[in-house]
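Just one protein chain is left out here, and the rest sit where they should.
== subunit A ==
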């Protein structure tokens, strides 16, 4: 393992010791309390029955809109597609200027310049996936170059993927080094570390990968690429929210969580926000600390917002399809 990255200096001793070498790291990760599958799924299902109505629902919808990382990650992406997505990001509902803009637009590295151009003059972040997204199957120099390309082009956020192969074969040090290296390559940009929980499968793995990413300098831990099923689920997000909460207890630092993929309707988004509120805490209820990686969710939020204010549903033709 390489020397600890800058982000993990100033950690309490038991955490900085954990990253001293491969053995310490393994001992630390395997020493984390287990996650009981039945228990976490029961808790997630129980909390999902919260009934959010009226003003609290409207607040949740606006908050969720401001937390969206509006995403297009297709082979068919073009400048035109990205520009229209950026227009949507700036003004999600053109007839209702009071609707907040989204948190970020998320694209492939080669399309970052287009997004930078289209979002000039706004506070909207430009997130770029990197490190041979979505599989992460490439060499480290390629992953570094991928990241540097995105940051040089103006990306303010980097969404990297971890090497799941290395993680699943127990080479935690390699995963740690890679995250730490990309952390440095990202410079000032915010680093979101995609765990691809659908490939890690067990909640114990999700907890270990979350801590691994936090120790290596992640600003955010993110569930999924959206290219693997299952993508984000409520129980997985519970485990990750518990991880950032425990991290906060241990270090005083508040790291963020981003579920991505599969969250398409307002009802689901509100369930996630309830989990953020009650599992992590109210201080995570901000776009700085919680994001939704989504594309179709935004329009459902807009439709529900109109329904709340107008008292009736207006249908999908009243929101823009970009």
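Here is the rule we go by: contacts are C-beta pairs under 8 Å (C-beta built on N, C-alpha and C of every residue); 3 or more make two chains touch, one makes a residue touch a chain; residues count from 1.
The definition used in the following text is that contacts and distances are computed from a predicted model.
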- Missing subunit (named according to UniProt) among the choices "Betaine-aldehyde dehydrogenase", "ATP phosphoribosyltransferase regulatory subunit", "Molybdopterin synthase catalytic subunit" or "ABC transporter permease DevC": "Betaine-aldehyde dehydrogenase"
- Note on the structure: The listed residue (A:25, A:40, A:151 or A:319) that touches the chain absent from the view is A:40
- Message: Among A:88, A:192 or A:277, which one touches the chain that has been omitted from the display?
- Response: A:277
- Message: Using the touch definition from the top, which of A:60, A:200 or A:213 touches the missing chain?
- Response: A:60
- Item | subunit A residues that touch the omitted chain in the full complex | 33-36, 38-40, 42-43, 49-57, 59-60, 63, 242, 249, 273, 277-278, 282-283, 285-286
